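Only a single protein chain was left out; the remaining protein chains are all shown in position.
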Amino acid sequence: MIPLLSSIIFLPLVGVLLVALTPSRLDKCIKYTGLLITGLGLLLSIYLVMCFDKTKSSMQFVEYCPWLTGLNISYHLGVDGLSLALIFLTALLGFIACLASLNIQEKVKEYFIFYFLLMVGMFGTFMALDLMLFYIFWETVLIPMYFLIGIWGGPRREYAAVKFFLYTLAGSVLMLLSILTVYFLAQPHTFDILKLSSVGFDPHWQMVLFLGFFVAFAVKVPLFPFHTWLPDAHVEAPTPVSVLLAGVLLKMGGYGIFRICLPFFKDAAHNLAPALAIFAVINIVYGACVAMAQTDFKKMVAYSSVSHMGFVILGVAALNSTGFNGAVLEMFNHGIITGGMFLMVGVLYDRAHTRDLSQFGGLSSSMPFYAFCLTFLSLASLGLPGLSGFVGEFLSLVGAFGHYPWLVVLAAIGLIVGVAYFLYMLQRVLLGTLNPKCVSYGDMTALDLISVVPLIIITFIVGFYPQIVLTFQQVTINGIAHLF
Amino acid sequence: MSIQFLFPELFLFAMALWVLFGSAFPSLRKISDFFATLGILGALLILPLTTNSSTVAFFDLLINDPISYFFRFLILLASVLIIFLSSGDKRIEEEHKGEYFFFILSLTVSLMLAVSSRSLLMVYITVEAVSIISYILIGYFRNDKFSSEAGLKYFLFGALSTGIMLYGVSLIYGLCGSLDLNMIANLAQGGHVFLPAFILAVVFILVGLAFKCSLVPFHMVAPDAYQGAPTAVSAFLSIGPKAMGFALLIRLFLTNQTPLIPQWTTLASGLAIITMIIGNIIALKQTNVKRMLAYSSIAHAGFMLMALSVVHQVGIQALLVYLFIYVFMNVGAFGCVILTNREEVDDYAGLSRQNPLAALIMATSLLSLAGLPPLAGFMAKFVVIAAVIQAKSYTLALIAVANSVVALFYYLRIIKVMYLSKNDCIKPINCSPVLILVLIVTVIANILLGLWPQGIMHIITLP
Amino acid sequence: MNIAHYIPLFPFLAFVINIFMGRRLKVASAYVSIAACVLAFIFSLLVFQGFSAGQGSYSLGTWLVINGKSLNFGVIVDPLTIMMLLIVTFIGCFILIYSIGYMHDDPRFSRYFAYISLFMSSMLGLVLADNFILLLIFWEGVGLCSYLLIAFWYERPAAAAAGLKAFITTRIGDTGFLVGILILFFACGTFHFTDLKSVTGPESLLTLAAILIFTGAMGKSAQFPLHVWLPDAMEGPTAVSALIHAATMVAAGVYLVARCFPLFSAHPMALQTVAVIGGISALMAATIATVNNDIKRVLAYSTISQLGLMMLGLGVGGLSAGTFHLMTHAFFKALLFLCAGSVIHAVGTQDIQKMGGLLSKMKITGATFCIGTLALAGVPPFAGFWSKDEILLTAWNNHHPILFVVALLTSFLTAFYMARLIFLVLFGSARSQLHAHESPLTMTIPLMVLSVFAAFAGFIGAPIKEVGMEAHGGSFLIMAISTVVSLTGLGLAYLLYIRRIVLIPVSSVSGLHNLLVNKYYIDEIYDYVLIKPCLRLCQGSFVFDAKIVDGLVNAMASITQFFSGLLRKTQTGLIQNYLFVQILSLVLLLIWLLKI
Partner (left out) sequence: MIPLVYFIFLSAFLFCVGIYGALTRRNVIGILVSIELILNAANINLVAFNKYLGTPDGMGQVFSLFVIAIAAAASVVGLILIIAIYRDRKALFTDGFTLMKE
């Protein structure tokens, strides 16, 4: 049977070679190879989802081969309920962002080379079962993202790119230390995540190592004190890159917490859960408040994803199967919804070349399709019950309510501010009298629609019947949950 | 008999003389770099034959063990890369090209002897030889005021340091009655020696070696030397003598894995911390690329010393791996400076548009120097940090890792200017085919050693 | 056979058809919606008929797994559901018919009918849901449709702002509702209504849960603290106000309290709050209505007041009284709104001071308007009298004297302001030269049908009555008192607005008058106490984020740059300094090593 996981990871590398060989003036066919490769990746991941066995709790499609025998590093890949949804999300958003990248004009060749390297890094992070392999894929995401934001970004792109790079690197460098300490603490020295999950570290070390890992993931999730890179990176990144940045990169932090922090350091998780919950709620309320005060459309959506990722951490802090289910589902849903939202922002930016909300008004008369999609996605992202945004948040709230009732109440109040700033945005953009400047904006092209409609359909389906996604992750989540 | 051990050095010196002789004839002078490469490759071929010769050679002054074999191989590899680099540098063309390559070859010979020396006498002679040849090489462009000033400064500083080292050697000779390193080590560990005086003497010697490895308190002249010297020479300075310095540190301080003086670990980690911090922080605001690379090589020296502070077999192995990878990273970076012959950071503006290949080479080397995963620099850093954590010195590891973040900033500055800035600086690029070939080799090495470093990794086995 | 869950699907289908094929369908989209509504009505009748033949509620399948227990969705069928189904579908059909005329020249004709069908489907879904989560989903769906319909004419900024205000206010209520559900779930582990009867758990917790659930109802039924959105919701088309803000959606809050009645009745404190809040909003809204000059806002405040009355009815323990009043109120309030709509459609302005003497010009609308007013005022033969009397009766029987007086006062004020309304609009002389003309047939037929129901709903209500309602003829005294109160209200209005007799000099009451005109300054208070500080907080947090959190990060970078500049100075270029540093560090090293 072909090594499915490795082929998904290294398919984009084939793309890199193809694109590197084609001369840069044929940018049309570079774009089509891009679509071909990401499309193939999506098909492969759909095939992966189809023949994934929901009942098995252990890793599936495992690929193992010793890579650096001297350093005990092995090339070990595997998929379980937790990473399956995220891999599918990456493949889907990768394809859709590739669709959105078709209107990139300058230096198309380098763009797609970095784009494919980014895809390799993202896929690898979700599939790696060896700590060092995980770390290497975790860091390979940085270089292409730096160049993508840096070269094709907005006016303050240099500052934003450097800030993103240094911020994430500072976090992940701490993780390197923790990985090595874990390696030397585990008695049969090993980097293998599965073996390390069963090693009981002594409580003192658990606390230190938990924080060591957690800082790296908190920077990626953007938890409260470490979130300031996100708005800058989002505002300056080109649309397809910020779709990927919001859709997938934020989930790597959450995934890391589930894969490494919780199974390795159970006692530390217990003691730190209240602190986690507090930070999560700060994230939710603070993110919502700051988003309310934004005039830049993209920055507002960036802060809204800070607020939504707060629910993921709240779900984690609940330390029970409902909370975990909510967190993982929220990660998947948030990826889909925010990916769509950034596409919407991109569509508007391509026409207006500005993101200042006060420049728009009454667009729903001149751009009906755009109005429908934007309203739908905003409603999904403000957590309207019946759409997928609500299900994840609801499960996290229910999970966390058992232990921290007052925090959940605060989070619910935070939700109100969430509703306020999204509707206020809708009012400024869509409703009211048609802004004379916006008369000339044409409605969404077929290309934009093709990239947004699948996301809307998924949001509706998952919102209507969440069991579709939950059945995949149920067994794995119960596995993690019964540790606590 | 022990002469077999010296065959590579003898062959290389013979070729050096031939190149010197050839430089008298204009026709031969033009292809003197070809002869030089021939010499080095010949030495590389002969080197494996020396493994089965006797362990001690040349009146017990030289030793033939795996470490000396590795370092001799490393130095030959470094010098062959430097020769390719120098043949690309246009300015060396007009000066007496023949002498230049003679000095390079003789520097290589003395380095090879230095790394396999077993007695303090041999140590002093080879260190002095290396210093003298590097004074000449640094001041090679006599009519360029930067190069001559750098040469003079390096001479004064170097002469003083080796003078202090010699005084230390004489004191040790007095204390231990012998110059043989093993003898001294046994005496010291046996405790038959008057410790305070012994420490004084050892510190005196450390000054000389630290100057060679450009460790911080003794690094003052290195930035000026690197900036003033011809770029190929500063590249060689940052690899050759530095490797020799670390080889001698291993020989002197860590013979058979027990530190010569009890405080070695604190001394080494203290020096390493200062070196990394000061090296990285000063590099932040440099505007001259060569000077910035000088400080980056100081910071990397701190990293290597950190590997030595781990008094365990894995520490030394980590250092060897680090040095091997460090050669390629540095040659790549300095090579780009030669390729584009631009020294100011701002001159690199828009290089990615003017010459994407040069920008790619520079970016890969810099990112590898910064230690980012898919590239070899990460493997080097990982191995050293693993050794340090294995020795449970967590604060040292923390500082090292924090420094790598600071280091990334000034590497990114150059990349930012090359790729992200809008204004372009149009300067001619001397793309001599040989230079581009060697730079592509370094890029491939950087990527290959990062992803699949089986070749080098057999040296090290983590416990 | 279980066909109940198909009822919401028909309007949803109509919504999908109208949204996607709206352009082409043009006028036909109205017929699609009406067809869906009629089908839903027929199915409701079938369910009603099926119910009397004993088919109850059933489950549809698991939707989520929470804390190990699987939460499965289902449909609940009992008298309350059937009544609501019938009301929503019945009134819905007529309002749709009415809307054809009312909206015929609107550019986004099909979208209007799409939103109305979406509303119908979520309202029907809400009524049929058998657990809190499914109810919450449709609950927010209804809130969304009211937002879309209020802001239907989004060109007008006032409409957009009103939509926003409505959604946020209801959303505040829903948050309380959500927290209430969570507390209930953790107190007794269930989301389903059926287990509410047998609910056991800590007393204080369940009361808190009940009150929080009631906040959800308050948000939706515009009760006292969260009532501010309903008057502004009048920005939307009148047909929308008739359907949503009179008959169905606002009644959802009452339906919710009725549905969870076992929970509320088990905790008297919760029931008490319901009654008190109901009383306050009834009285407050009635007083404001007496001075308001906008025809639709008067009706809006009257809706708040009547809803307050229903809540009061439920609060005093009269489940059937409250629900009966809900049923009758739906009919005559929808009628009144449609009449108002037809008046506005004809005259073009909503300010009643400019209207007058329209009865002569608009015979049918005028007549139906009077019937509706009489029904609302509670004049004996009409429907309003019976249901209001029920509430008064239960209030009296369950020993709630204060609430009884409040109810009486409210009905007096209701009679007064409704009479004032028709006297100013229909009777007297035309105060400005408005050329009024009778609305087309499509608008007047629904008026006539609804007026018939407004008149006789009291009796039609009989079959609902014997469902758990005690004997009607209890005490004629209460009936007499309520009739007298209504008539005095009408008479007073007659004196004031037809005879123009100044009973009390306006100057002495001017303070009270201003207070009422400005709606007790509640909007301003909210704005000042809640909205302004919240916006300032958000602005402050953004500044905090940009300056402090971000500032810290940039500060770290600049500190390292500063040190770099400092250390850089050490390289003076003088060889003497280098040598000096060399020797100095040698000496320091020696001191350090030898001292250890």
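Which chain is which? They are A, B and C, in the order written, and residues in each are numbered from 1.
Methods note: contacts are C-beta pairs under 8 Å (C-beta built on N, C-alpha and C of every residue); 3 or more make two chains touch, one makes a residue touch a chain.
Here the structure is a predicted model, which means the values were calculated and not measured.
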Touched by the hidden chain, restricted to displayed chains: B, C
Selected residue (touches chain absent from view) among B:38, B:125 or B:261: B:125
Absent-chain contact - pick from B:7, B:69, B:167 or B:394: B:167
Absent-chain contact - pick from B:56, B:77 or B:156: B:156
Missing-partner contacts on subunit B, residue numbers: 121, 124-125, 128-129, 131-132, 135-136, 139, 142-143, 145-146, 148-153, 155-156, 159-160, 162-164, 166-167, 169-171, 173-174, 177-179, 223-224, 227-228, 291
Chain not shown, touching residues in subunit C: 568-569, 571-576, 579-580, 583
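The rule is simple: only the chains that are shown with their structure count from here on.
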Chain whose mean Cα position lies farthest from subunit A: B
Chain centre separation in whole Å, for subunit C relative to subunit A (CA means): 37
Distance from subunit B to subunit A - Cα centre to Cα centre, in angstrom: 43
Rounded Å distance, subunit B centre to subunit C centre (Cα mean): 79
Set of subunit C residues in contact with two or more other chains: none
Shared interface positions of subunit B, touching two or more other chains: 409
Contacting residues of subunit A [partner subunit B, same complex]: 68-72, 132, 135-136, 138-140, 142-143, 146-147, 150-151, 157-158, 161-162, 165-166, 169-170, 173-174, 176-177, 180-181, 183-184, 189
Complex interface listing, subunit B residues touching subunit A: 367, 372-374, 378, 382-383, 385-386, 389-390, 394, 397-398, 401-402, 404-405, 408-409, 412, 416, 419-421, 453-454, 457-463
Interface residues, subunit B side, partner subunit C - complex: 152-153, 156-157, 160-161, 164, 196, 199-200, 203-204, 206-207, 211, 217-218, 220-221, 223-224, 261, 263, 266-267, 278, 281-286, 406, 409
